[in-house]
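Of the protein chains in this complex, all but one are displayed in their positions.
By letter and in written order, the chains are A and B; residue numbering begins at 1 in each of them.
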């Protein structure tokens, strides 16, 4: 922290200055989330709502399968684990795609001379500032069967019938990739910008090839940027709602739509929605914890 | 070893960068182009026209979207303002007040809105407001927006403050300025670029939000994203494309603005 101990001006005022932010976030975020945690252990009321009676039914429903009629011996329920796994898988693939495209882009931009660099950077950031909904809708319009992409390819004679991209898992991944790509580019860019190119020179002097240098010298140094980028893409992708809904045809539940359905749709099972939310929150917190650990290790090293 | 290898260059990276920009821009450009389509069928090209832009402002759906746009704007201005004030206070505490009880925890709390998945925040807010009997409406949207705007406003402000050495304030205090004066006359002007970019970021984030707004909005209250979503679900119509293009233009103006502000801030720093 700059200034640190010598700032006698605000010494002792810390709590007072923090109070507004704590109050607002404490009351309107921490308390609601805590309430969801409590709700996940309550009994569901028919057609939405809760009954104040302790119950593990929500978690039981999540993890155990007791048959369609609830009287068979419990086995592991794969439905919801499957939904979570699919969401994680989708988010993971989107993250990977972002990394594969984002890293070279960030590297390329960071190695331009300062004048053109800011223009490239400007170009990459603009889409991030455009409303996410509008970007997702635009993507849907572009890739639908009767949309410009297919019309164009059909007219060129590259394909004989529409590619059938819309309403597929691929479309969801594409949407996630497209939504969060700038999140990957920016932190990596920041890391590469700080990279000391004398390291590459040293490696070249030791007859290391370009790609070996990339793998053994550059990647470890810019790793914090890459990890930060991956987190920034992965976490929002995990609970994403718009991409699966608009691009995936709402055909399969993702975590986001599964939770939404419990509160807004026909299922009306609040404790179950709360339990699914808590499980999602736990996963995200674990990812962030691992990240924070790594950061700390990196700093102490 | 070849005579001179540019160590900064990797084969194919330029291609990937261009591909990246292509992917980012293709959908936006396509929609912008089609928004000028004269035909009412969105896939057939019927020549260039401004019909759909006229429709946005005078068509049957115009009042709905105008009201939604006004709501969005009011909420974004109010939420960003409140979040910026709260975040500025917090940033001063985190960077200037030394150690105090609860500092680490407080930092985590400020960043909590970034860590909780959006859908969880959305349903939790809905259930919370319903449980405490708070009727949803413009106010609930505003509160929810202030909450998730705080960390976005905080980050640029705190980053800026960390780069301001506190000797200026010390000097002011030595010249018998009161702490209030030292803050108002010395620190605040130095922080202004950070505060402005924090405000802009919060503003854009608030305008952008769909999911949380959709859960906490009350009867008859729409913001632009929820209105667009409702309309888009029934098919992507040309007037939506015109609205999208207008919003795209607004976004571009905003980024350019914040870019310029950031640049002048940096120039000053370098000049110093």
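The rule is simple: a contact is a pair of C-beta atoms (placed from the backbone, for glycine too) under 8 Å apart; a residue touches a chain by one contact, two chains touch by 3 or more.
Here is the rule we use: contacts and distances are computed from a predicted model.
For the chain that does not appear here, its UniProt entry gives the protein name "Putrescine-binding periplasmic protein", which is one of "Putrescine-binding periplasmic protein", "Succinate dehydrogenase hydrophobic membrane anchor subunit", "Tryptophan synthase alpha chain" or "Holliday junction ATP-dependent DNA helicase RuvB". Considering the complete complex, the chain that is not shown touches A, B. When you scan B:10, B:52, B:100 or B:129 for touch with the missing chain, the hit is B:129. Check B:51, B:71 or B:206 against the missing chain and you find that the one touching it is B:71.
Where chain B meets the missing chain, the touching residues are 41-43, 60-61, 67, 70-71, 73-74, 77-78, 81-82, 85, 126-127, 129-130, 133, 135-138, 142, 188, 218-220, 222, 230, 233-236.
By the touch rule set out above, chain A reaches the unshown chain at residues 46-49, 68-69, 79-80, 82-83, 144-146, 164, 166-167, 249-253, 261, 263-269.
As a convention for this text, only the chains that are shown with their structure count from here on.
Between the CA-based centres of chain A and chain B the separation comes to 18 Å, rounded to the whole angstrom.
By the touch rule above, chain A contacts chain B in their complex via residues 1-18, 20-22, 24-26, 28-33, 35-36, 39, 101-102, 104-105, 107-109, 111, 118, 120, 122-127, 129-135, 137-142, 146-148, 151, 177-178, 181-182, 185, 197, 200-201, 204, 207, 210-211, 213-214, 235-236, 238-239, 241-242, 246, 255-256, 259-260, 262-264, 270, 273-274, 277, 280-281, 284-285, 288. Against chain A, the residues of chain B that register as touching in their complex are 1, 5, 7-14, 16-17, 19-21, 23-28, 30-31, 34, 42-43, 85-87, 89-90, 92-103, 106, 109-110, 112-113, 115-128, 131, 143-144, 146-147, 150, 154, 161-166, 169-170, 173, 179, 182-183, 204, 207-208, 210-211, 215, 224-225, 228-229, 232, 236, 240-241, 244, 247-248, 251-252, 254-255, 259, 263.
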